[in-house]
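Some notes on the structure that comes next.
With one protein chain removed, the remaining protein chains of the complex are shown where they sit.
Lettered A, B, C, D and E in written order, each chain numbered from 1.
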Amino acid sequence: MPTLDEYRAIGQKLRQRVFGAPAPGAAKSPTQELAPDLGRISDEVLFGQIWSRPGLELPHRSMITIAALTALGREPELKAHIRGGLNVGLTREQIVEIVLQMAFYAGQPAAHAGFRAAKEVFDQLDKQAGG
Amino acid sequence: MPTLDEYRAIGQKLRQRVFGAPAPGAAKSPTQELAPDLGRISDEVLFGQIWSRPGLELPHRSMITIAALTALGREPELKAHIRGGLNVGLTREQIVEIVLQMAFYAGQPAAHAGFRAAKEVFDQLDKQAGG
Amino acid sequence: MPTLDEYRAIGQKLRQRVFGAPAPGAAKSPTQELAPDLGRISDEVLFGQIWSRPGLELPHRSMITIAALTALGREPELKAHIRGGLNVGLTREQIVEIVLQMAFYAGQPAAHAGFRAAKEVFDQLDKQAGG
Amino acid sequence: MPTLDEYRAIGQKLRQRVFGAPAPGAAKSPTQELAPDLGRISDEVLFGQIWSRPGLELPHRSMITIAALTALGREPELKAHIRGGLNVGLTREQIVEIVLQMAFYAGQPAAHAGFRAAKEVFDQLDKQAGG
Amino acid sequence: MPTLDEYRAIGQKLRQRVFGAPAPGAAKSPTQELAPDLGRISDEVLFGQIWSRPGLELPHRSMITIAALTALGREPELKAHIRGGLNVGLTREQIVEIVLQMAFYAGQPAAHAGFRAAKEVFDQLDKQAGG
Partner (left out) sequence: MPTLDEYRAIGQKLRQRVFGAPAPGAAKSPTQELAPDLGRISDEVLFGQIWSRPGLELPHRSMITIAALTALGREPELKAHIRGGLNVGLTREQIVEIVLQMAFYAGQPAAHAGFRAAKEVFDQLDKQAGG
């Protein structure tokens, strides 16, 4: 069984593959500032021991996370995971389909919030690409 | 654009591919009894116009539905969609991975409820296979 | 302004109009047993000062409560308020329409759970009437 | 049975009665831009086949939608439906009563969020009327 | 048993101990403006008859409220109760621990939202102290 250090190394690498490397000098998130241990645990466990499991492919892990965050109405994290989904190979069309299907399982307002999040992310990426 | 009848035919076929054909003489569900129009709309729209869209593969539609139902704590529908996921090609291992990942995005109690649902479905299938 | 005793009297009367008088010798609910003050507050405030307000008619108060309990997935209370809605003049058809509409605002699983609750109440009433 | 085109025509008319005609040149919503089919389905089904059903009057459909959106904490859609409720004949007083009652079924924070939404809508309407 | 006036007096005093006295000339909240009775009921019941009960100490009442609001994702009320918790003797460290633990029972996104709320409150207090 791997050590904690090994899990953390696996997790950090995988987290960066999903979310990209943090910009140098980027401000810490409130979680990183107030509870750095949750960031560490997130690397060691959520990315190091869950997202890294072979039983489900990386793009599928993004899909189900986007679905759940849309259903639960957790928009800031949803935006991060829409970006992440694109980073691990989901297409914009697939992301739109996931949010659309949630209209029927979590209600149309959940889907509307999901599309607001998706549009914000897509627009930012277009602007960066256009800049 | 297809007519309603065509959508309904597409939807019924797809619904049966996911959930299987209803057993002959099976009792109606409360929804079918009290609001048959919702069953019809479900065929015409949810299965006929959403699940049938080419932008996301059928097993991926099962994945995201299982994820959302686990996150939302909707156990009876979750059990139906776990069976459905197996029918469209998900493995038990993939379903376990989906539920497991929800522990981190919707909380451990959501995952425990998901595993109770999954175990019930798996046990029933094993019994049917063993019978 | 009414006194607490007056509010409680108004509330008890209104609660009984909605839910019926408790059967003589009926067991206490867990809330009544563990937190009798919540039952008292419910009479003095929820029924005595909210349901009794003139700004919304009694059947409309039942409608919105049934809608919210369906959306939130609180089935035992939903069943009580479906009975209550019938007591204050809602028809079964209206109750079915309320639950049906929730399919689109809270997701189809919320409506399925609502129809399970409604059918259970309707069947019980039919049996009592038939007996 | 009506055709899809007929349902859509019924639905569009009813949606406009609830929400008003879109301002000429108004920007598309993220949902309309990313998933125009959901807007179409919303007209054909939610408004064309649900809100149009005779079993529940239009103002009552607004009431239950406002109740559910308050309970679920879906503020942008709640604001749209508060405006819509006023358009189909609800009074401000009735809307306030609906939100108030939710304090007891979904918790006081749900009601506070509902009142923030209502006040924003009411203030905008007052400003428009005053302008 | 106390009268309503006495409950209200107890409740107002206790509410002010938790949230501080309202600044003179402070704007009314939307709830106070649209439904002043809910404010009154909140004093008479929530603070006058619940928070004042001897069965649970004041800081413990803050703890459980912060936990629930984090789990439910009700950020504006969470911020008020984080300030309130500090007023009744919780330390910042305790508040961070409460939010952190919610990551495991309500999901990491709930905790991230909780830390955003906590940081905003802590930063405002630091600025006031520094000013």
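Of note:
Just so we're on the same page, a residue touches a chain if its C-beta (ideal position, glycine included) is under 8 Å from a C-beta of that chain, and two chains touch if they have at least 3 such contacts.
Source: prediction; values computed, not measured.
When the full complex is examined, the chain removed from view is found to touch A, B, C, D, E. Annotation: of C:L72, C:L90 or C:A111, C:L72 touches the absent chain (contact as defined above). Here the missing chain is touched by one residue of E:L14, E:A35, E:M63 or E:I82, and it is E:M63.
Seen from subunit D, the chain kept out of the figure touches residues 71, 104-110. Panel shows subunit C; residues 29-31, 33-35, 37-38, 42, 46, 69, 72-74, 76-77 of it touch the chain omitted from the view. For subunit A, the residues touching the chain absent from view are 1, 3-4, 7, 37, 41, 45, 49.
Assume only the chains that are shown with their structure count from here on.
Under the contact definition, subunit B and subunit E share the contacting chains A, C, D.
The innermost chain, defined by the distance from its C-alpha mean to the mean of all protein C-alpha atoms, is D. Taking each chain's centre as the mean of its C-alpha atoms, the one that lies farthest from the centre of subunit A is C. Pairs A-E and A-C differ in how many C-beta pairs touch across them, and the larger number is found at A-E.
Superposing the C-alpha atoms of subunit D onto those of subunit E requires a rotation of 120 degrees, given to the nearest 5.
One inter-chain figure worth recording: subunit C and subunit E are separated by 29 Å, centre to centre, where each centre is the mean of the chain's CA atoms. Multi-chain contact residues of subunit B, defined as those touching 2 or more other chains: 37, 45-46, 69, 71-72, 77, 104-106.
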